[in-house]
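Here the complex is missing one protein chain, while the rest keep their positions.
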Amino acid sequence: MNSRHILVTLALAGTGGLASATVVNQSITEAEVLAAQRGWCQALVDISQTFEKSGQPAAKALAEKVIDGAYGYQMGAVLFKPTLTVAPQTFRTTRAGALAYFVGGDSNFPKDTGFALKGWTKCESKNAAVFIAGDSASTMGNVMITGKDGKVTTVDKTWKFVKDDAGKLRIVLHHSSLPFTGS
Amino acid sequence: MNSRHILVTLALAGTGGLASATVVNQSITEAEVLAAQRGWCQALVDISQTFEKSGQPAAKALAEKVIDGAYGYQMGAVLFKPTLTVAPQTFRTTRAGALAYFVGGDSNFPKDTGFALKGWTKCESKNAAVFIAGDSASTMGNVMITGKDGKVTTVDKTWKFVKDDAGKLRIVLHHSSLPFTGS
Amino acid sequence: MNSRHILVTLALAGTGGLASATVVNQSITEAEVLAAQRGWCQALVDISQTFEKSGQPAAKALAEKVIDGAYGYQMGAVLFKPTLTVAPQTFRTTRAGALAYFVGGDSNFPKDTGFALKGWTKCESKNAAVFIAGDSASTMGNVMITGKDGKVTTVDKTWKFVKDDAGKLRIVLHHSSLPFTGS
Partner (left out) sequence: MNSRHILVTLALAGTGGLASATVVNQSITEAEVLAAQRGWCQALVDISQTFEKSGQPAAKALAEKVIDGAYGYQMGAVLFKPTLTVAPQTFRTTRAGALAYFVGGDSNFPKDTGFALKGWTKCESKNAAVFIAGDSASTMGNVMITGKDGKVTTVDKTWKFVKDDAGKLRIVLHHSSLPFTGS
């Protein structure tokens, strides 16, 4: 058994041989969703700081760990539209495409300069809505990321999470975009 | 919107235009499962009492209401193995088969004498285990029903519930059996 | 029973009393997803054409019908980030917000001029990826819409669909954005 499971054994008075009920609840909670969002934000800052201190190879190694731990690429694909990608490589449904977006350095994705290498110092998520149903939880809202110069970039962001067999939330859908400015 | 939805609007300080998060959570809770089990038990006693007081047609009318409100036959089928059915009509995957089991009087199910008409005065459920995951909640344990003479009949019972669009739990699987006695 | 259910009764030779198996399969199919996407596109063009021919009130009446039939607002909220909304009304988690976006005319959403009233003549969806799992299906890709002047606007679009009790796919998440242009 693992962290996936909220397992409760309730003592029931007077049940004779059936003295207790085992309760397993795998539902995704709002607290788990908020923690996963904070984890994504922290990972972005961590990769940026690692790049500053230790260079791209170290940042890349960390990004691989983050992608493997927080996204669901091992499920076959992730529906990932990063903020700054351009056609014909807008959608990053493969792990390689996600990695290239975050840390660059992949000649198969020549326009990628490494979004996570841009010196981010802070990242916060503010949900407009959270929807939990069936086997997934979805969120929509803003993420505010702060650069070295203190300037805050706000993006519109949608995530869908599922819980894997180990009880960990994984991103299976991620659409990020710059706000429409009306011009 | 309806009772399905635990809808919470959280005031978030300092979020400017994004002043609150709408949270919709459709996950099935253990409390909902226990309430549905109590509801099933109460319905069994109610049908019995209605039969005693008002006869089979009234009991049948109530049973139809109970089946339509608590089971999922409108979804196409229910996996229902009642306690006392015999081959070749053991499994009651249709509404008509369930109704015949509970109140009898259907020539298509000639061996049915009406399980819910047997004067039950009390019914209790004791779970060995409750498992909530994805879009369903399943339970396994005993149900103890008390007859007019005070004798308690214990059955082994498994239920699977899903939540319908109106937020109501519905039984989509129900396997009931007399305990094996070792002989 | 309704269109939700792929219900198959298989004749099994030699099974005696258990002569057939009822099969109910509520899984979302890729064909259903593609049909729902085509339906969304057609509705956009239909609202535009209705506006041209019959004016805003008629277009609004049609848009209400489309929203009520194709989105999941009755579930409590929809995670909807339309292409052209601006802060602080970027996210349209309510039915009123969606309607205002499509046909304007709502003083509570003063910047909305009616996206569906812009004379669209054609709409096509091209998926980068489709992911079906559990109780939902998600898609990510481009939607190309053609204006009166023949100019094609391409947007990056993510949808998540669930199947309601009547067997109809409903949009519960919709994130649309103009492509990042690199500038």
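Every chain is named by a letter (A, B and C) in the order it is written, and numbering of its residues begins at 1.
Simple rule for what comes next: a contact is a pair of C-beta atoms (placed from the backbone, for glycine too) under 8 Å apart; a residue touches a chain by one contact, two chains touch by 3 or more.
All values reported here derive from a predicted model rather than from experimental measurement.
Undergrad: Based on the whole complex, identify which of A:88, A:150 or A:182 touches the chain you can't see.
TA: Per the contact definition at the top, the residue touching the missing chain is A:88.
Undergrad: Considering the whole complex, which of C:77, C:103 or C:130 touches the chain not shown?
TA: In the full complex, the listed residue that touches the missing chain is C:130.
Undergrad: Which residue numbers on chain C touch the omitted chain?
TA: Residues 12, 15, 18, 21-28, 30, 126-135, 141-142 of chain C touch the chain absent from view.
Undergrad: If the hidden chain were put back, which residues of chain A would touch it?
TA: 1-2, 4-5, 7, 16-18, 22, 24, 26, 74-77, 87-91, 93, 134-135, 164-165
Undergrad: Go through chain B and note every residue touching the omitted chain.
TA: 75-77, 79-81, 83-87, 90-91, 93, 111, 128-129, 131, 133-136, 138-142, 154, 156, 158, 160, 162, 172-173, 175, 177-182
Rule of thumb we're sticking to: only the chains that are shown with their structure count from here on.
Undergrad: In terms of Cα-based centroids, which chain occupies the most central position?
TA: Per-chain C-alpha centroids compared to the overall one single out C.
Undergrad: In steps of 5 degrees, what rotation angle do you get fitting chain A onto chain C on the CA atoms?
TA: 180
Undergrad: What chain pair shows the greatest number of contacts?
TA: Of all chain pairs, the one joined by the most C-beta contacts is A-C.
Undergrad: By mean C-alpha coordinates, which chain is most distant from chain C?
TA: If we average the C-alpha coordinates per chain, B ends up farthest from chain C.
Undergrad: Averaging over Cα atoms per chain, report the distance between chain A and chain B in Å.
TA: Taking the average C-alpha coordinate of chain A and of chain B, the gap between them is 39 Å.
Undergrad: Any idea how many Å lie between the Cα centroids of chain A and chain C?
TA: Averaging C-alpha atoms per chain gives centres 25 Å apart.
Undergrad: Please list all residues of chain B that touch 2 or more other chains.
TA: 18, 22, 24, 26, 134-135
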